[in-house]
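The following block contains the structure, expressed as C-alpha cells.
As you look at this complex, bear in mind that one protein chain is not there, while each of the others sits in place.
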Amino acid sequence: MNYIDFTIPQTLTEARDALKALGPEGMPVAGSTLHVFLRDEAPKVAVDLRQLGLNRIDAEADGFVVGATATVTDMDEYAAPGWVLDRVACEFVTQPIRNMATIGGSIVRVFPWSDWPVPLLALDAQLVITGDDERTMGSSEFFAVQPFHHLHPGDLLTAVQVPALRTGEGFGYFKERRTSTDFSRCTVAVWLQLAQHKIAAVRVAIGAATPMPRRMPAIESALTGARPGPDAFTQAVQAGLDEARWKGLHGISDDYARHLASVRIVDALTAAWTEAKGNTE
Amino acid sequence: MKEITFTLNGEVRTFRIEPDETLIDLLRRNQLTGTKRGCDTGMCGSCAVIMDGRAVNACILYAFQVEGRTIETIEGVGDFDRPHPLQTALADAGAVQCGFCTPGMVMTAKALLDQQPNATETEIKKHLDGNLCRCTGYVKILDAVIQCAAPGTEEEAS
Partner (left out) sequence: MSKRKFSVVNQPLRKIDAMSLALGKPSYVGDLKPADALVIKMLGSPHAHARITSIDVSAAEAMPGVKAVLHHGNVPRIVHTTAGQGYPEPSPYDTFMFDNKVRFVGDRVAAVAAESEKIAKAALKAIRVEYEVLEPVFRIQDAMKDGAPVIHDEPEAKAVIPVPYDKDRNMAAKVDMEIGDFERGMAEADETIDYPFYNHYAQHCPIEPHVSMAWLDREDRIIITTSTQVPFHCRRIVAQTLGIPVQRIRVIKPRIGGGFGAKQEIILEDVVAMMALRTRRPVYWEYTREEEFVAARTRHPMLMRLRMGAKRDGTITAVGLDATSNTGWNGSQGLTVVCNSGSKMLPLYKCDHIHFLGMAVYTNLPAGGAYRGYGATQSAFAYESAMDEMAEKIGMDPLEFRSRNHIRSGDTSPVFRALGEGREGVDQAITSCELARCIKAGAKAIGWRKRKPHTEKTGRYRRGIGMACLMQGSAIPEIDMGAATLKMNEDGSFNLLMGATDLGTGSDTVLAQIAAEQLGTRLDKIIVYSSDTDMTPFDVGAYASSTTYLSGQAVLDVARKVRKQILQVGADMLDCSVRELTIADGVVMRKDGSEQVTFSEIALHSMYSANQFQIGDISSKIVHHSPPPFAAHFADVEVDTMTGQVRVIKYVAAADCGTPIHPRLAEGQVEGAVMNGICYALTEEYLFNPQGRMTNGNFGDYKLYTTSDLPEMETILVPSYEKTGPYGAKSIAEIGINGPLPAIANAIYNACGVRLRSGPFTAEKIWRSLQAGGEIPFEEGH
C-alpha cells in the first residue's frame, strides 16, 4: 500500500473522526495481511484500529460477540460451549497469519476464496456497524455485495454476533485445498437443527467454488422438514446445485468446482447432522 | 518521517520511520539482519518475529503497527555464549541446512513454547505451518522442537 501517513487512534470516536475527515483517503488497518492483494496505489492514510479495544470475544445470553479486531488466533484459542468458529480458525492460512489477521479485515472486503463469510452465512451471524448510530445487519445482506460498500465514511464494522450452537444443532465445515495453508477451492459450511428426527432448519453456505460466497436456498428448502440421511442429502444437493454459478479458482475447472461442492456439501450436511444427533441435553 | 517507540529485544527504542515502511525493512536497515526476507507476501515465515508473545510476519506488518508493542527478533533470543535451547536443539538435530528459514523457525517455535512449554507434536506442526523450509523436509526441525517441548528436558537443554 502506498501509505503517506498513519494515525493510531485510541478510541472508537477518534478513529471514526479520523476516517470521516480523511474520506476516501483513509484506510482502516488492523492485521494488514490482505494488503498484498490490494493493488490500489492511490496514496492513503492508514488508520490503525488495533488500539480501540475491539478485540474481545464475549459470551452473551444466546451467543458470542466477537470484536472486529479479534484475531483468528483469538478465535482459535477461544473455547466455550456452543462456540464453533475455532474449527474455521484452525484451518485459516498459517500461524503467523492467524496471529495477525482479524475477523473484521477478513470479511469487510471479500475475495472469492475468503474463508470467513461462509461459516458466518451458515450461522446467520449478525454484523454490527458503528456509525453515527449503531446498526446490525444480517450476514445474507452483508455479503450480498462487497461489504465495504455498506460502510459510509466514518462507519466501522465493530463486531460480529455469532449464535451459539445449542441442543439439537450441528455445524459442519469443509475447506477443500491442496495443502493445509492453501487458498480454498471450495468452502462449505452447514448449520442444521434437528427436531423429532427431522431437519427443523438448515442453512447451507458455500464459497470459493462460486464467484462470491453465498447461501444455497434451494438445497435448504428441499431439506427443511425432511428426514436427514445420505440419500436425502445427495438428492437435495443434486437438485439444488444449478441455482449457483460455479467458478473454478486456481487452475481448476468450473465443472470440477461444481462437483467438489456437491461432494463437500453432502459431507458438511453429514457432519452437521452427526453432531446434531449427539448434541443432546 | 514520524517517530515510533516500541520495546525491541527488551529495550525501549525510538525510530524514525516512513509510513509505508514494513517492519522487516525497519529491522534490516538497523542491522538486525537475522530477520530474513523470503517472499514479501507473508507466506514463507522467514521474517517471523514475536509481537506481544505471538509470531507475526515482519514483511507484511507495517512499522507503524508496532508502536507501543513488544517485539522480539532472533538477535534477542540467544548468542554463542547463551544460545536458546531451541537453537541448540536445531543445530544438534541437523535441522539447519541452508539456515535461511532457521531464525523464523526459532521465533515461531519460541512463541509457542513460551506459551505452551509442553506443546504436543500436533500443536507444534500446526504452529510451524507458516514457516517454509525447502532443505530439510521439516523432519529434523520437528525432531528438534519436539525435543525442546518434551516435559522435563527444558532445564537439561539450557
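The letters A and B name the chains in turn, as written, and every chain counts its residues from 1.
Simple rule for what comes next: contacts are C-beta pairs under 8 Å (C-beta built on N, C-alpha and C of every residue); 3 or more make two chains touch, one makes a residue touch a chain.
Because the structure is predicted, anything quoted here is derived from the model rather than measured.
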{"item": "Residue, one of B:4, B:58 or B:90, that touches the chain absent here", "value": "B:90"}
{"item": "Interface residues of subunit B (partner: the chain not displayed)", "value": "28-29, 31, 33-41, 43-44, 46, 73-75, 77-80, 83, 86-88, 90-103, 106, 124-126, 128-142"}
{"item": "Hidden partner chain, residues of subunit A it touches", "value": "36, 94, 176, 178-183, 250-253, 256, 259-260, 263-264"}
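Rule of thumb we're sticking to: only the chains that are shown with their structure count from here on.
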{"item": "Whole-Å separation of chain centres (CA-atom averages), subunit A against subunit B", "value": "30"}
{"item": "In the complex, subunit B residues that touch subunit A", "value": "2, 19-20, 40-43, 45, 48, 51, 54-57, 60-62, 64-65, 67-68, 108, 126-130"}
{"item": "Subunit B contact footprint on subunit A (complex, rising order)", "value": "1-6, 8, 29, 32-33, 35-36, 45-46, 48, 50-51, 73, 90, 93-97, 99-100, 180-181"}
